[in-house]
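After the structure tokens below, expect a handful of questions from me.
The other protein chains are all here in position, but one chain of the complex has been omitted.
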Amino acid sequence: MKTFIAPNPAYEDAVRKMLLSMPFVRWLGLSFEHIAPGRVDFIMPNRPEITFDGKAVQAGPIGALLDFAGGAAAFTLAPLGVMLATIDFSVKLLAPAIGDRFLGRGQVLSAGKSLIVARADTFVLGKLEEIHVATGLVTMRALA
Amino acid sequence: MKTFIAPNPAYEDAVRKMLLSMPFVRWLGLSFEHIAPGRVDFIMPNRPEITFDGKAVQAGPIGALLDFAGGAAAFTLAPLGVMLATIDFSVKLLAPAIGDRFLGRGQVLSAGKSLIVARADTFVLGKLEEIHVATGLVTMRALA
Amino acid sequence: MKTFIAPNPAYEDAVRKMLLSMPFVRWLGLSFEHIAPGRVDFIMPNRPEITFDGKAVQAGPIGALLDFAGGAAAFTLAPLGVMLATIDFSVKLLAPAIGDRFLGRGQVLSAGKSLIVARADTFVLGKLEEIHVATGLVTMRALA
Partner (left out) sequence: MKTFIAPNPAYEDAVRKMLLSMPFVRWLGLSFEHIAPGRVDFIMPNRPEITFDGKAVQAGPIGALLDFAGGAAAFTLAPLGVMLATIDFSVKLLAPAIGDRFLGRGQVLSAGKSLIVARADTFVLGKLEEIHVATGLVTMRALA
């Protein structure tokens, strides 16, 4: 995997502040597990409001987790003061999203001046293994 | 646009019950605007919890609206007793999602025995015009 | 569908020259059926080299047709002298691509200064009806 250098040395603080200022991030209960240049891992707890049937998380919230993971990974590479906005994301479900806690992982694949592309994945954290629940791509655009 | 016939004559009731039983649909405050074979329109109100900054709705909830619109459109074509699950959805943002009310429209493009594909679009309902905010595709799978 | 105005009055000529200068467009045998601001229709003939089995066209060439249709539709809206490059396209197959002639249709959904998004569709032109074979989205970026 490509290695990235963060143009903003205070990228970790910037990512935490930006993401945790978002009401929907707080409502989903996302917490940071890992932050590095081009890479962010979130933990998302399960809760009945985002499930289909009290157990399996719906595609929509899984997509929101992918968007936040990919977007936050991209934001680690934003210069100081530059805001990013999602221009697209895709969600492919690979296995039922059943479990207590989910890992959302964003990994930047390419970072240009105006566009940053990240891969995003969701895993359910089980006692014995991680199961790959969903994958997708997130594209972010720098706002002038 | 292709015309579809609903195999379940009580499709409208089935779609209403199924969707409104979902906690996340209720949390988002979705209401049905139109239901026909292969087509569902939802209204989603704006609210601070789903915005970036109190005004613009984030990509994640827009994606959830597309998923529900496409999924519900597909579900109008499900035989009685057949459940569907999302296997993928994509979201392409076209304009900022700023406004009080959003229209989420799902339109089935093809309906096979095991897979149904729908186009999904979100518009902001302004006083003078509708603005196309997002588009995507949703694929649903029949659960055996 | 939104109406667009072409900033380059000679857009039709520009699109024809640009697309027909591309070796792969010529190899596929694409011909223009319709050109308007934000909209291009191509005809693609079937030929054994792009089929799976002498009859059904493979997903790859269908994707290339979608990319050219969406890209050409976007190019009708490019200012004089501005080049565009594909940043992404997606292909969802809806029906087997069996037939003698295919219609590839690109329709711009949003046109910003740096990014243009188009819907792209492929239909097989049968004697009695058009069958919707594939749909997707194409995003083009203006090269500085």
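Points worth noting:
When the chains are written out, they are named A, B and C in that same order, and each has its own residue count from 1.
Just so we're on the same page, a residue touches a chain if its C-beta (ideal position, glycine included) is under 8 Å from a C-beta of that chain, and two chains touch if they have at least 3 such contacts.
All values derive from a computational prediction rather than experimental measurement.
In the complete assembly, the contact with the undisplayed chain comes from C:59, out of C:59, C:98 or C:125. In the full complex, the hidden chain is touched by chain C at residues 22-24, 27, 48-52, 58-61, 63-65, 67-68, 71, 85-93.
Taking the complete complex into account, residues 87-88, 90, 114-115, 139, 141 of chain B touch the chain not shown.
Residues 2, 90, 92, 94-95, 109-110, 117, 119, 132, 135-137, 139 of chain A touch the missing chain (whole complex, contact as defined above).
Here is the rule we go by: only the chains that are shown with their structure count from here on.
Remark: chain B and chain C have CA centroids separated by 27 Å (rounded to whole angstrom). Note on chain placement: the centre of chain A and the centre of chain C lie 33 Å apart, centres being C-alpha means. Averaging C-alpha coordinates per chain places the centre of chain A 23 Å away from that of chain B. Across the assembly, chain C contributes 90, 139 as residues in contact with two or more other chains.
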